[in-house]
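Every protein chain except one is present and positioned as in the full complex.
Letters A, B and C mark the chains as written, and numbering starts fresh at 1 in each.
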Amino acid sequence: MPNFIMSYLGSSVTPGEAGNQFWALMYVLIIFAGVSVAVMAMNWLERKALAHFQIRLGPMRVGPHGLLQPIADALKLMLKEDIIPAEADQFVFWVAPLIGLLASFTVYTVIPFGPSQAVSDMNIGILFMLGVSSLGVLGIVVAGWASNSHYPLIGALRSSAQMVSYEVAMGLAVVAAILMTSMKTGTGTLSMIGIVQSQQQQGIWFIFKFFPLGLIAFVIFAIAMIAETNRAPFDMAEAESELTAGYHTEYSGLRWSLFMLAEYAAMIAVSSIAVTLWLGGWMRPFPNLLHAPAWDFIFSFFPGLTFLALAAIALIGTARMPSHSFFRIQRIGLAVFAALLGFIALLLLVIAVAGRSADASLAARFNEGIGYVYWFVLKVAVFMYLFIWYRATWPRYRFDQLMKIGWKVMLPISLGVLMVTAIVGVLVK
Amino acid sequence: MAEDVKTPAPPPPPEGEKKPTAETVVPPAQSAVTPGTVEKPAAPAAPKAPTTEKPAAAAPAAPKPAAPAAKPAAPAKPAGPVPMPWTSPLVEKYKSQYGSGIEAQTYLGQNYFSVDRSLIPDLLRMLRDDEQFDYCVDITAVHYPKREKQFDVVWILYSFPRNERVRVKTQIADGASIPSSVSIWPTANWLEREVYDMFGIQFDGHPDLKRILLPDGWKGYPLRKDYGILQQDQEWVQINLGIESGQ
Amino acid sequence: MSEHENDVSSRGLSSLDRSNLDLETPEKPYLDSNELIINMGPQHPATHGVLRVILKLDGEKVLGTECVIGYLHRGVEKIAENRTYTMFNPYVDRMDYVAAVSNGLGYCEAVEKLLNVEAPPRAKYIRVILTELNRIASHQLWLGTHALDIGAMTPLFYTFRDREEILKIFERYCGARLTTHAFRIGGCQYETYAGFEKEVKNFLAFFPPKIDEYEALLTGNRIWLERTKNVGVISGADAIALGVTGPVLRASGVKWDLRKAQPYAAYSEFDFEIPIGENGDTYDRYMVRMVEMRQSLRIIEQAVNGIPEGPIMGKVPKVIKPPVGEIYHSIEAPKGELGYFIVSDGSTQPYRIRVRPPSFVNLQALDIMVRGLLVADVVAVIGTLDIVLGEVDR
Partner (left out) sequence: MAPVATPWFFYVLAGLAVASGVAVITRRNAVHAALALIVTLLSVAGLYLMLYAPFVAGVQIIVYAGGIMVLFLFVIMLVNIERSSKERRYNRMWPVGLVAACALMGLFMTAFTKGRSLFPDRMISLPESSNTQQIAGMLYGEAGQMGQYTFAFEIASLLLLVAILGAVIMTKKKI
């Protein structure tokens, strides 16, 4: 067993590539748990941020500042009665949320959190990702049909049309990025890790490559990914004011929560693709310009400092809590939370200091890995915040307008960007 | 609250057979032909006089002319505004055309026609086409159970160009029908449905005459004066809850 | 919609069941599920209460609608016949409960007219101030829910935050926030509280930036424009023929407002403008109501600055016994022309009260406004009609 552990930590490839089945399995478990926790955190964050956009407080009762609310919700949903409508197609109704969940979680096998921090490095990584994430629509379509009810059916029809059409623009934008990977090396790559590495070699995030081509492709992808995940302002499939809840109108309890889990996991997944393709994936800012070991050392403090800041915020929250006996438990809870964050911060700082040497010691590798994951997660978190922001700000598009944008605006632009990128690429070469 | 507390009084008390005639003094504001002044209550105080719900032929004993100065005072017991004959070119025209089938009056500055049922679709259509009463504000009915013709059907019309309101009233008997005005004003559709729903008055030629506010299987027509609320309640409780109603 | 389809929908069968029934009739085409009949409501987030709209759809395109109303019918007109004039006054607040003050004003003025008395000037000014505040509150509620229907969830909370300021004024004036029962026949029961004028003036200063805030969120928003422009168009002629009133009529280009056309209360003394639209689409109705809020502020400002001293109650007998006769009186409620047709038989109880509800008549226009549009537009149009089911069903 120790050999297993050490063998991976000593290597520089992903466990899948190394054929290290133990670590591949470990990674799958870690990612599954991590994504689930991230979805819960995202749930809390969305409710809180949305509430503050809307001059509300959001969840405040379960735990300090509603911190335990997602857990309470998850428990509630699991214990809730599982209703299957009498006229529904039982089997399909049962299997539909699983399809969606499977699709959005399978994507994570190729998402690189670092050069070796991924389950596997497939050489068709991005293709696999697009393919598997496009399977998510099956869950929605089938759920809408199986409910045997009109609102879900319309929701399903809407979302299948929507996802199929936005996939086209999305795919073309992705191809533009893939073309960019072939710039210096001559051969491009579909591998997610390869894409980030080629950004590193070219010394530029692809969002800035051939300015403004990369930016346009990125914007198209960013719009398409909102449509792909059925989020506002493209949340046609579940437009609550029109279709009550769209395809999951008839779902409740655990099954409904699986849909939510799938939706949020898909959001994180597509954000990860965007980060990988255009924003340099796991790379810290200016890895080439500021490549001195001193800079490495400075940047390695960021994770710890972030957690320190979070701990400080929690501490301030503790101090600002009303000094009424009613809030005593909450106060203690928040203080403990702050202490936990502070402890993590301390740990990270210690690792940063201990791992500053460039050798292949365990601490150094840990330090490196933490840096990769930290920057990746930070970039994804920005996208997550944008998702919330969009939802708070914009009205909902109408279905035909959505399709019009997809086919008449996004598709031509992405085709144009693809062609111009190809031409520019040849000319520059 | 028993419904029999409210014995529906036949509107005109006995002395109400009298009716003012055209000879009475028309207060200035009641000439009411010029737009904009129509709704201004000039509030003519006049001796007690009945409404005109009964187009009884009794010749009026003209009451003494009103003392308009008494306006703001609370109406003394016998005093009160009276319906006055309404004179205007419009009225002249129709009177000459239809003669006795049409009466035009004004009460508190509000003009209305009381017309014979047989004039109904034609008069309304003419009011819209020739006189620009292009907006049908409301259609409703009033029930007078002790009268021979039990129902008053009332059209409240408004003219945008003239800024003037007019009401058209007609009397029909229970069970009789009346021509629908949906073809004249589309808005009459739901309004007539509601009248049907509440009073059971049939409108001939209505595209879709069915209950609108009450459930389809409702029994009776609630706004009729003889509709028993308590009975309805007791029946419902008996059938649906299986107990005696506490009412 | 034909009778047959109504039968089907009222039995609550889905199209799948329906096709099952059609198995025996071979002349039906094999793929007969092009036409979808769905029930929007009575429990639906966007029907503003218990409105049920039966939609006949081709895909998502609306072929026809039928409104089923009456779920909130309380028999207000029947109740009126069994109550005295004074006792019935609070009931009218329950019709359009988001504009209860307007309802009360219409009723009180109608009875006053029947009694041939007039409220004193100070009472009229108080009435104008409160009614216009209520108009703003009603429009705010409309704006929030309308935006929510179209998918913008945030304006709802902003409008409710600011509506609270109005409700606070109501609460301090008469003790109630929603169903205010603010006025009495003949005037007002309550004198304004100390600081009333100051609070109203504070509101006048507070609110214009808030309207700007709503407009910043919506007016120039591309999605908002696409969702509202050329949606639910109704021409001026159609609107008149259908008896549509209020902002919906004005948005179709008919410059008609009862406050100007046939002024009541103290409206003839104030200077304000009637906004009108051009196209009669959802966007114009939105703009008309936004401008109306600003105009209401103008009216309130003039009223609160010029509020006269004096009694607040006219000379009304203790027992209200109007002479035999009938009257129709209407006011410009936030939703349109709110009329009361009162028949008196000389007793203390009205012989008949007919309420001419603006929402009821406006709702009738829904069908022609949404034909050919998509399901998403149906909720937008229901929102833009600004109906209150309490008033539709009474």
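To be clear about the criterion, a residue touches a chain if its C-beta (ideal position, glycine included) is under 8 Å from a C-beta of that chain, and two chains touch if they have at least 3 such contacts.
Please read all numbers here as calculations on a predicted model, not as lab measurements.
When the whole complex is considered, the residue among A:67, A:156 or A:402 that touches the unshown chain is A:156.
Touch with the chain omitted from the figure is made, among A:26, A:95, A:254 or A:373, by A:95. For the options A:128, A:302, A:337 or A:397, the residue in contact with the chain missing from this view is A:128. Check A:27, A:44, A:105 or A:145 against the missing chain and you find that the one touching it is A:145. Residue-level contact of chain A with the missing chain is found at 17-19, 89, 91-92, 95, 122-124, 127-128, 130-132, 134-135, 137-138, 141-142, 144-146, 153, 156-157, 160-161, 163-164, 167, 187, 190.
Basically, only the chains that are shown with their structure count from here on.
If you sketch which chains touch which, the chains link end to end in a single open path, with no loop closing it. Centroid distances built from C-alpha atoms place B farthest away from chain A.
Chain centres defined as mean CA positions place C nearest to the mean of all protein CA atoms.
Per-chain CA centroids place chain A at a distance of 69 Å from chain B. With centres defined as mean CA coordinates, chain C is found 45 Å away from chain A. Those residues of chain C whose C-beta lies close enough to touch chain B in the complex are 10, 69-70, 73, 75, 77-78, 81-82, 113-118, 240-244, 254, 256, 261-262, 264, 315-317, 323-330, 337, 339, 341, 343, 345-347, 349, 351-352, 354, 356, 360-361, 363-364, 393-394. Of all the residues in chain C, the ones that touch chain A in their complex are 14-16, 36, 38-39, 44-46, 59-60, 147-154, 156-158, 161, 217-218, 221, 223-224, 226-227, 374-379. Chain A meets chain C in the complex at residues 53-56, 87, 148-151, 154, 157-158, 232-233, 235-236, 239-244, 391-401.
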